[in-house]
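Complex shown without one protein chain; remaining protein chains in place.
Coming up: subunit A.
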Amino acid sequence: MVTPLGSGVDVSWRRLLDGQSGLRRITEFDVSDLPAQIAGMVPQGEEEGAFRATDFVPAKDVRKNDAFIIYGIAAATEAFRDSGIELKTEEERERAGVLIGSGIGGLATIAETAVTLEKQGPRRVSPFFIPASLINLVSGQVSIRFGLKGPNHAVVTACSTGAHAIGDASRLIALGDADVMVAGGAEAAVCRLGLAGFAAARALSTGYNDTPEKASRPWDKGRDGFVMGEGAGVVVLEEYEHAKARGARIYAEVKGYGLSGDAYHITAPAPDGDGGFRSMRAALKNAGMTPDDIDYINAHGTSTPLGDEIELGAARRLFGEAAKTLSMSSTKSSIGHLLGAAGAVEAIFSILAIRDQIVPPTLNLDDPSEGIEGVDLVPHKAREREVRAALSNSFGFGGTNASVIFARPENA
């Protein structure tokens, strides 16, 4: 994974549990006229844990791809290497696919190229502009690099993209279309156009430009919108017997997957939380689990005035008495909202919570909103506890909802 906390799973997870923030003032481009001037930018350079594009992609190819593709390739490379999978035969390659989505795609590249077109004319538009910007080109690039000749797909469901990608990829395996799927989401839409657009929709935090690490504060009274983030999360999913046969290290099992639509509003969540309720309920049903089986919910929890409490209300309604014993936190408090990558990055955090039996914190939950008592929202500090199964929620513009349940592998 690539996150505002750093490059790679180990550094991101360590810093997340440590309560660090990946949010800061944007210095990469002019933000002086924008209402939101902060973001979760991936740290770049030579420092420990920083991201270096050329570690993953030859220098000549870096400028031929938007950053979201580079992040996606990097995350997929880490995941694929970690899996230890070797595709030796043509048949094995044909049974291995890729499904990596993005919410927006190459927004910065599109914005810059539009300016080039207007100022310098069509002859100055790069032949790489389209393949540098298309959402499914993360999947395309990854398939070429690792020889994945099975299903080649991409999800576009705004902020639910990453969760849908992992859920849909697990279904492709369950339905027999592939034995191995490289799945996740990538995003790099933190640019002037992206910030201006989300700010115009009144979705972003604007009151913490001088204290960026305090800006993302799910369920806190002082919250005033989400903070954009960038990065990518990718997992390798494998058919269970296939993984067992090769002695794979199994982090977790995809136990359940639920989807729903709000059919209510283009950007606002339905006030009764019915969409999130139904996607969580569908995931539980698909998993054959009861609320008692879930120990941790990684919330969508974006730090918007409306969404956080609606999601909590939906979880309470579904989990009933069991809501009192589970832990629910929003890791967006640390890394911001990675849009199409959020669901995939948060799925990995949920899986690591199961692996390490610890739940990551909700930062900045200083003054909880009224009426949220009775559910452990893991304020400020990570906590060790039993995590048998974790549910990760993602909700997107357009009223699209996804919930994925991960559980400890059977033989663990």
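Rule of thumb we're sticking to: contacts are C-beta pairs under 8 Å (C-beta built on N, C-alpha and C of every residue); 3 or more make two chains touch, one makes a residue touch a chain; residues count from 1.
Note that in this section contacts and distances are computed from a predicted model.
J.: Looking only at the UniProt record of the hidden chain, which name from "Aspartate carbamoyltransferase", "Acyl carrier protein", "mRNA 3'-end processing factor" or "ABC transporter permease" is the right one?
T.: Options "Aspartate carbamoyltransferase", "Acyl carrier protein", "mRNA 3'-end processing factor" or "ABC transporter permease" considered; the missing chain's recorded name is "Acyl carrier protein".
J.: Among A:G45, A:P127 or A:G374, single out the residue that touches the unshown chain.
T.: A:P127
J.: Residue by residue, what part of subunit A touches the chain that was omitted?
T.: Output for subunit A: 58-61, 123-124, 126-128, 131.
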